[in-house]
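Only one protein chain is missing from this complex, and each of the others stays in its spot.
Each chain carries a letter (A and B) given by its place in the written order, and its residues are counted from 1.
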Amino acid sequence: MNRLLSEIRHNPMLWLLAFVPVVFAASMLSPDAHTLLFLLSVLAIVPLATLLSHATESVAAKTGDAAGGLLNATLGNLTELVIALAALRAGEYMLVKASIAGAIVTNTLFMLGASFLLGGLKHHVQEYNRVSARFQAGLLFLATVALLIPSAVGTADSATATAFTAKLSLGLAVLLIVAYGLGLLFSLGTHRELFASAEHGEAGEAPWPIGLALATLAGVTVLVALVSEIFVESVQKAAETFGMTAAFVGFIVVALVGGAAEMASAFSGARKNRLDLSVGIALGSASQIALFVAPVLVLLSYVIGPTPMDLQLWPGAVVMVLIATLTATLVTNSGRSTWFVGALALMVYIIFAMTLYMLPPRVQ
Amino acid sequence: MNRLLSEIRHNPMLWLLAFVPVVFAASMLSPDAHTLLFLLSVLAIVPLATLLSHATESVAAKTGDAAGGLLNATLGNLTELVIALAALRAGEYMLVKASIAGAIVTNTLFMLGASFLLGGLKHHVQEYNRVSARFQAGLLFLATVALLIPSAVGTADSATATAFTAKLSLGLAVLLIVAYGLGLLFSLGTHRELFASAEHGEAGEAPWPIGLALATLAGVTVLVALVSEIFVESVQKAAETFGMTAAFVGFIVVALVGGAAEMASAFSGARKNRLDLSVGIALGSASQIALFVAPVLVLLSYVIGPTPMDLQLWPGAVVMVLIATLTATLVTNSGRSTWFVGALALMVYIIFAMTLYMLPPRVQ
Partner (left out) sequence: MNRLLSEIRHNPMLWLLAFVPVVFAASMLSPDAHTLLFLLSVLAIVPLATLLSHATESVAAKTGDAAGGLLNATLGNLTELVIALAALRAGEYMLVKASIAGAIVTNTLFMLGASFLLGGLKHHVQEYNRVSARFQAGLLFLATVALLIPSAVGTADSATATAFTAKLSLGLAVLLIVAYGLGLLFSLGTHRELFASAEHGEAGEAPWPIGLALATLAGVTVLVALVSEIFVESVQKAAETFGMTAAFVGFIVVALVGGAAEMASAFSGARKNRLDLSVGIALGSASQIALFVAPVLVLLSYVIGPTPMDLQLWPGAVVMVLIATLTATLVTNSGRSTWFVGALALMVYIIFAMTLYMLPPRVQ
């Protein structure tokens, strides 16, 4: 417990934890102050996500590489998963899908681009393990194909087409989870030596004791779930107040909030010239969401959602995911990076954000 | 003749030749047993295709590299060509186009992917000549552009648009054949040394005497033509019985049957760590179909078809060919392969097969 307190004292971001009780109090006192609740829940989720990622890493460090990698991989996007589950239970499928696509795009373009830019401003040319980047880009490419094909093939809007999309989405969800499992087997099992340089101890901090880590994991997950509920309820209304489109909120705001903790690690890795860490977090997180979180949400929608959710995105989102994957592939192809490469990826992200921000409501 | 018999005795796949007389007998006795005829014709085509590819290789080995390469290239996809011709004469243009697109997709994703997977399960990391893979991928890219452009540009469905598509297809067909010829000139002529490692004697078997090879070539081609006629007549009806969509049959079933012999060679090459052979067969076969078989069918449709056939595919097929070409380009970019790379390519193929299998009839 002392350990946890000292961690909080030394990490300014964790001071934001003070907002956790505040958001609960506010949501009970004035449940209709959507804009306030939105801001408070964002401020509360960010430090909780940071704690969650620390706890996950500590547990992973204890259980050995293979099991730890699996744990890290499955728990790494817990925040995104919990936010999406809250939206799923509320039947807000548009928000779920936008946040999935947004997380993929934000991780591959914003997190990767800003890492390259921040690293490149300090170091002239940086090198990293391109085998690992290619592997993640390959997984992302597969997921993009799975997201693209239902839209490309099924066009008619009849009941038959809906049934087809639902059945196909179920099949694709299972296939993506299998691909994700095979990817873990490959990168942590049969060919782990190819991924060597990407493995030098995340963030270099001493891990927490296992008991503390597990307790934090359990407690913080519950807190994130509760705050996410408030976030999902308030975000749409708050967006209207700020004049943001729903697409912009789902794609950009939710993705940035959900990924805040990972971004902190990725950027700090890039500044320390440990670009393998940054590339691993950015692309690994994106492929996790595409191949694990998204299909799991489709499967869970049969259990907890009002109706089954399919994998079909709106055409604009498919194009953005496709461009993000292509950009990641082109950008990581050489295994070297400079500030300009990062700036290019960020520019693509800004084009997307600008488009979504200006999008008139009816065109979405 | 003894040579041919001993070959048949030692190759279990050739025992299937017994089905050739059976399918002819069945088609005369009960011409309406479509499912039976479909199964029998598949069982008969596979060994005939194997014989055909052996005979072609033997002739090619005799005539020297340049002429032999040309012969091998033009005769290598004889089975696909003969099946497509049978469909062309019957005016089944949808089936012809589906089988062309399906053969491209099946060769680049299934044949290449399964070769990488089977080879990778035995060998940790395999290397191959990436110049050759890039060359084939470049040809495929050109063909994909030619298939994509008529759909991307001409949208209106008027009579003018049809005339435009027909005229454009004729021009594109001639251009693709010219590109194919230039490719042969490059890879067998001016820059043959770049393709070196891909040339170490196909399958390592002693070639047949030239007389036997030529006689086999002639006789088996006639047999394949006759069996293909039965296959094309029965396949659509049989598909309905099995609950398969026409798109699935054309894309997947016909392509797997037509490529059976080449797949056997490609997989055996991969197991023997001769991946240049596998990549050459898979991508070479795909680019042959795209740049030679498809345009020749367009030209022949003016002679033997009921109306001229154009090169325009349905949008879903264009997307699949495009994704297959992109996958081949990405996957062969490094010149190294592992089991996981093969698994990724196969997964993309499974996504396509799953989508086509589930496709409701009216959405095609």
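Basically, a contact is a pair of C-beta atoms (placed from the backbone, for glycine too) under 8 Å apart; a residue touches a chain by one contact, two chains touch by 3 or more.
Everything numeric in this text was worked out from a predicted model, so none of it was measured.
Participant: With the full complex in mind, choose from B:83, B:148 or B:260 the residue touching the hidden chain.
Facilitator: B:148
Participant: With respect to the chain omitted from the figure, which of A:22, A:178 or A:343 is a touching residue?
Facilitator: A:343
Participant: So which bits of subunit B touch the chain we can't see?
Facilitator: 134-135, 137-139, 141-142, 145-146, 148-150, 152-156, 158, 160-161, 163-164, 167-168, 171-172, 175, 178-179, 182-183, 186, 190-191, 194, 329, 333
Participant: Hey, which subunit A residues sit against the chain that's not shown?
Facilitator: Residues 124-125, 315-316, 319-320, 323, 327, 330-331, 333-334, 338-341, 343-344, 347-348, 350-352, 354-356, 358-360, 362-363 of subunit A touch the chain that is not shown.
The rule is simple: only the chains that are shown with their structure count from here on.
Participant: With chain centres taken as the means of their Cα atoms, state the distance from subunit A to subunit B in Å.
Facilitator: So the centroids are 41 Å from each other.
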